Structures are given as C-alpha cells and as structure tokens.
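With one protein chain withheld, the remaining protein chains of the complex are depicted in position.
Now for chain A:
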C-alpha cells in the first residue's frame, strides 16, 4: 500500500517537475493526520466513488479545476472526504492502517484510484495545463494586442505631448502678448479716462459750444453755464501755461480756442443786450429779467462792449423819456386825462411843478430800472427819494449815474427852456420867488437823489440860479423904483405911504415863502439827526436861515428905508411943518412889524431898530422941548442955563421971583390940562407903545427939570426970597414925588432908566 503512493510520487517526480506533483509529494510525505490531508483523501474518494456519482462529481471537479486552476485544495478535499468516510469505522492514527481500511472496504474505488490516480491526475494536469496554455495563449494574444494598443497609444501620447509642448510654446508667447496687451489696454483706458477728464475739464461740449455760438440758443442759464465753464477752462489753462516747461502746446491750443469761444460769448451777450435794450427802451418802465441782469454783470468783463450796449440803452431810454415827456406835456394821459401839462401853462407854479414832478417820477422809475439792471438792491434802510442818499463809489453807481444822465439828459433841454420861459414871463416878484423856491426844492431833492453832478441836477441848479437872478432883478427893480418915488406934498398924514405898504406886502409874501422853504431845510436836517437838537444846531440853523434871506432883505428893506428917509427929507423941505420924525418912525416901525413874525429877520429888525432908536431920541428931545415950552418952565431953564458963573439966579431978569411965580403957575395949569395924557403930536405915532415911551421919557425929564428948579430955588446962593413959599404956592408944591405920582410914573425905575438918557 505504501509503495504505491511513493511510487506514484516518484514516478511523477521522475517524470517531470510538475508543481502539482511536487505539492502532492509534499502532501504525501507529510503526516496525513491533518485536516488538509483528510480533505484531499476525501476528494479522491469522491472522485473515484460510484461512477455515476463519482463521474458527475469528477466532472464537476474538472470543470472547477478548469476554471479555477487551484486543484491542490480540491485534492485535499478529496482526501478529507475519504478520510471522513473512514473515520467512523476505524479510529486508528496510523496512515497505512487507514489506507488499508479504505482499501479493504470499498476496494474497487481504491483500486481504481490507485490505478487511475496518477494518470488521471496527470491527465487532468495536462488537460488543465493545456487549457491554461490555451487560455494563456489567448491571454498572450490579447496582451499582444493590448501591447500593440498601448504602443499605439504611447505614440499617440507622445505625439499629443509633443503637440502639447508645441502648443504650449506657442501659447506662451500668445499669453505673453495677451498679458502685455492687457496691460496696454489698461494703460490706454487709464489714459483715456485722463484724457476724457482733461477734455471734460478743458474743452466745451458740443452742446455748450452750440449754446455759446449759435444764435438759435437764447441767452439763458444754459448759455451762462457754458460761459462759466469756458471761463473756468481759461483760468485753469493759465495754470497749465504756468508749468515749469513753459506753455504747453495743448495749453496754448485750449486757451486760444476757449478764448475764441469766450469772445463769441461776449459778442453774443452784447448783441442780445443791445437787442433787449432797444426793445426795453421803448417801454415806459419794465422789470429786468434775471438773465439780462446776469448778462450785464458778465459784460462788465468787456467794458467796451458794455459801454456800447449801455450807450444804446441810454439813447433808447433818452428818446423814450423825451417822447413820453412830450406826450405828458402836450397830450396828457389816455383820452386826454389827466390833462396835458401844458394846459396849465398859465399857472406858472403848477406848470413848472407838474413838469418837475413828472421828471421826478420818471427819474424814480428810471432809477429802479437801473438798479434792477445792475442788480443793486436799493438800500434797505428805508431810504426814500426825499432822503439823502449815501453815494457809494461803486462801478455800478457810476454806470447808473451815467446812464441816468443820458436818459434824463434828453429832458433837460425842453424842461430848461420851458422853465426859463415861464420865469422870464413873470411880472410878480412873489410868483417868481415862489418859482425859485419850487425849483430849489426840486434841485435839493434831485441833488440828494441823483447826486449833484447829475445832468438834471446841474440843469436845475442853473435854472434855480437863473430864477434867483430874475427874482433878485425883479426885487432890485422894485427897490430902485421906490427910490424914484416922491412923497405927495399935499398928504399931511404921517402914516406909511401906499408904495411902502405895497412893497411891504410883497416883502411879507416873499418872507412867507422863504419861511416855508426854510421848513424844508429844517425838516431835512431833522431827518438826518432825529435825536439831538441841541442849541448849537439851533443857532447854526438860525444863522443859516438868516443868511439865506440876507440878500432878499437887503434888496427889499434897504431901499424902502432909504426911500423913506430921503423922500421925507425932500418933503420936509417943501412942507416945513410936516412932522418928518414921526413919519419916519412910523414907516420904520411898520417895516419892523412886517419883519417881526420871521425870526430869521432879526438882524434886519435890529438894523431898523437902531434907526428907530435914533429917531426916538430925537423925538424925546423934541417932545421934551415942546413940553417944557408948554409948561412955561422953559424960559427959566433957558435963563438959568445962560447965566454967568456964580450970579444968583434971582438976579436974572427972566428968573426973577415974579417971573418964577408966573412960570410955576403956568406949569400948574399945564398939569391940569389933558395934553399931559394925550400929547397930540405923539398920537400920530402908529405904535402906541412908542408914543407912551417918548412921552414918559419927556415927562421924566420934566420931573428932573422941576426937581432941579426946586433945588436951585432952595439954594441960598440963588437968593430967592421965601423960596419954600414960592415953590409951595403952586402945584406940585415943590414936591417931586408928587409930580411922579401925577405923571403916573414909577419913580425909581424911571429914574434909573432915564438917568443915562439925560446925560447925553
């Protein structure tokens, strides 16, 4: 039993170094006690089992081997199966014993196995090897194909790679280019944005250019915006030009271009303004459109253009104003109402006043218009036309006054002619003075409104001067005509003559007018200094007021006074008993009474007063002489005055006791008469107070004379017998205070008052 496996192993080993047989030998050489061996044996048993069964099994195994190629394990299983089959019968550890047991029980199977195993195995091995070969050849074939494919693939790959490399190379340059291009593009775009910004900053858009250049686009905000930009560009360009490398070409180009546009813009403004001005000039008064104001403001940059445009305006306004003035003069308002100014030419004051008022209103409207045009807002301090304007030395103000002059200039000539005609045709000095005052009022108003240098102010100044000269001429003539007047010698009255009354009436009226005009000045004055009215100002004002009428008074009063004195002297010569003194005083006091209501005539009043005073002294003296003659005391006084030194009075023939007695008697009689209260001569004095004053002064002197007589009589050296009796025999009985009482004069006051006068 044993040798068979060995032989089999040997044979197989000797036959060929089959790995399977080697494996088998190894198995066989090993202890078969292990499970693997048992399995192998079992497999064998199955393989060689009942034919049907075994065959089917073998076949299954074969198939398994073909596909798996791992028949070692199958063999081991076979062996195992075999071993398992025998385990139940014998539990013997000896292999040979087992084998022998297996052999002994199935017999046939074992024999068969012994016989066929090696061949079968070999067959199977060959078979399987063949199948392996076939399979592997197939695999090999496939592998070849695969290799072919792989080769082809590699070629392809190589190609692709080379192509890739090539492409890569070429791409790199492309990429480089692309990158540089990208950079360039970025640069370019940056530059572009710079250039755009530059252009935006330094060039005008076509729209803006259109706004500036085109005649279609009106002068409006859009235009001004474009202009603003152009100006800004030009200013910015200056910066460009001021670069370190000197002016750049672009700068020069831009500045040239922009300046060109600007010039065009100014031209356009100018044309537009001129057009507007021509249009506007025709309307009587208009509001100024903001665009126009802006245009004028801008045009100031081109003063020559502005001058030209404004000249147009001035001329248009001038003719407009002139024509509306003419209309107002000759045609009046719509449908003749209000009536034309010239309709009132017969009323000089109204005529001139209407004309001047019209001009005044026109000037106010004009001024408003010009202020609107130049954008000068009238001061907000509530200044009105009447108030004094603070003249600011601005360019606008210059323009405005210039334009105003031009506009109003046209009115000056017709106004002046008419006013002068009216003035010349006046016969009444009062009217001509009123006109003069009216003119002066307007002159002052205008000077305060439009300035002293304005054409109209000058014209008014001229006309006022002219009116003054006419007026002075008129009153001069009047004064001179007075001096030619002689007094009516048949007229015995001592009242002021008719010529003086007339003259004084004129004077009064003139002074009234003067006073009212003075009110203007004072009121004007007050307007400026509303708060303080201290005395100094008052005095200054009074002084000014007196100054103003000085020449009028000289021209009016002096001839009257002179006439009064001269004419009265002439009359006196012709009519000796005519009371000249009283007449002169009467006339003077009358003149004074005319002047009296007017405070500003104080100086003249003083002058007349001094004349009156002189005459009064004369009157008092005369009156006293008369009175003393009437009283009968005169002779005594005369006698005493002519006495020789130290000769006693009583020894004088004219002053002897009896004569004195008689004189005192007649004095006493005189005291009871009524001439003492109403001296007839003084009654002729128009001013009662003066008469009283003269009379009292004379009486006072009379008292003094009486006292002197009494004193002298009482003096022992005068050697009057019974002096006291002599004086006491007749009223006032030598008592001086009694005489004061009789005369009703306050002794003390009179004494002191008359003291100085007695000493003359």
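General observations
Here is the rule we use: a residue touches a chain if its C-beta (ideal position, glycine included) is under 8 Å from a C-beta of that chain, and two chains touch if they have at least 3 such contacts; residues count from 1.
To be clear about the criterion, contacts and distances are computed from a predicted model.
Hidden chain, UniProt protein name from the list "Ras-domain-containing protein", "Ribosome assembly protein 3", "39S ribosomal protein L13, mitochondrial" or "UDP-N-acetylglucosamine transferase subunit ALG14": "Ras-domain-containing protein". Only one of A:314, A:353 or A:732 touches the absent chain when the whole complex is considered: A:353. From the set A:413, A:483, A:516 or A:725, the residue in touch with the chain omitted from the display is A:516, counting the whole complex.
Only one of A:445, A:605, A:631 or A:705 touches the chain withheld from this view, namely A:445.
Residue A:368 is the one among A:34, A:210 or A:368 that touches the chain not shown. The omitted chain makes contact with just one of the residues A:260, A:338 or A:375: A:338.
Touching residues on chain A toward the chain that is not drawn are 279, 283-287, 289, 324, 327-328, 332-334, 337-338, 341, 349-350, 353-354, 356-358, 360-361, 364-365, 368, 380, 382, 384-387, 438, 441, 445, 516, 519-520, 523-524, 526-527, 530.
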